[in-house]
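Shown next, in structure tokens, is the structure this report addresses.
Every protein chain except one is present and positioned as in the full complex.
Showing subunit A:
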Amino acid sequence: MFELSFIWAGIIAFAVLTYVILDGFDLGIGILFPTAKSERDKATMMNSIAPIWDGNETWLVMGGGGLFAVFPLAYAVIMPALYMPIILMLLALIFRGVAFEYRWRTERWKPVWDAAFFGGSIMAAFMQGIALGALVQGIEVADRAYAGGWWDWLTAFSILTGVAVVVGYALLGATWLILKTEGPLQNQMQRYAWWLAAGTLGFIGVVSIMTPFQDPIYFQRWFNLPGSILSVLMPGAVLAAAFSLFSGLSAGKDGQPFLSALSLFVLCFVGIGISFYPNIVPPGLTIAEAAAPDASLKFALVGTVVLVPLILAYTAYAYWVFRGKIDPEEGYH
């Protein structure tokens, strides 16, 4: 029981992290979309993610579906608690998702779908950040159900994390475009990436300082051994990633900024994991409590162990097929 549920917590965490970094950069492109200076740039930006965005978003379904499968209680508690941000995120994802096809099907309404792409992307990112903040602050549970109010999720802290995620995703988007484009669009994104990187680091700092004050338990986890070792290591690792990001930008490297930005996200995610552990829903619901019975965990694990590596393999293949700089003239519409 104990071990299976922890393996599963790791798998779910992996799915969520994969979602965040993959859909993070394509939501980021939506956020940066209005800065495109020409139709050609818009086409380039969108075509850079058109073949892969759907796969990226599937990790979100995996996160939700996986939670339902192996931590049904956590799913049943988190969803009502974050009712409004989740509904708004889903609606926003609809707007930006259909824009990929719709904008090529009309001239007159193209600006409408461009706006839907931007609005949907920024809204989805903001709501994901709010959901994260609300989760960090803790969800009230009584009798296996959410016991808080309808607006508990809306706080200064959750708005802060919402804005932080928007800026962070924009950084991922900008560095992705540095990787995938050339010429003026790439230069433009290199300029933006400086500011977005500075902003992201600033938010990481502020959120990290504020997090221990959301709940005393976070304080203990970070400032007592063995957590305090990480408290020393984490800022160092973040600084190293930041250095790599800025030096990559200065040197005009294609891939280094994107990979550095990704590693910033991974580090933040690890940090959140340290804060939460051994809870799955702070402040009181533990991984072991929320887990489904062993029979469910085992059955789902068999398929996961076989299929996830396969999924990673063909997803990697799809990225490899569409590797290299984007030719805006290539498309199928």
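Following the convention adopted for this analysis, a contact is a pair of C-beta atoms (placed from the backbone, for glycine too) under 8 Å apart; a residue touches a chain by one contact, two chains touch by 3 or more; residues count from 1.
Just so we're on the same page, contacts and distances are computed from a predicted model.
Engineer: Can you pick, from "U32 family peptidase", "Acyl-CoA dehydrogenase", "Amino acid ABC transporter ATP-binding protein" or "Cytochrome d ubiquinol oxidase subunit I", the UniProt protein name of the chain not displayed?
Structural biologist: "Cytochrome d ubiquinol oxidase subunit I"
Engineer: Decide which residue listed in A:50, A:132 or A:201 touches the omitted chain of the complex.
Structural biologist: Reading the full complex, the residue touching the unseen chain is A:50.
Engineer: One chain is left out of this view; which of A:45, A:73 or A:281 touches it in the full complex?
Structural biologist: Considering all chains, including the one not shown, the answer is A:73.
Engineer: Pick out which of A:117, A:146, A:176 or A:192 touches the chain that's been left out of the picture.
Structural biologist: Considering all chains, including the one not shown, the answer is A:146.
Engineer: Looking beyond the chains shown, say which of A:16, A:130, A:241 or A:292 touches the absent one.
Structural biologist: A:292
Engineer: Of A:86, A:125, A:238 or A:287, which sits in contact with the chain we cannot see?
Structural biologist: With A:86, A:125, A:238 or A:287 as choices, the missing chain is touched by A:86.
Engineer: Considering the whole complex, which of A:105, A:191 or A:325 touches the chain not shown?
Structural biologist: Residue touching the absent chain, from the options given: A:105.
Engineer: Touching the hidden chain in the full complex, which residues of subunit A are there? Just list them.
Structural biologist: 38-40, 43, 50-52, 54-55, 57-58, 60-62, 64-70, 72-73, 75-80, 83-84, 86-87, 90-91, 93-95, 97-98, 100-102, 104-109, 144-147, 150, 292-293, 295-296, 299-300, 303-304, 307-308, 311, 314-315, 317-318, 321-322, 328-333
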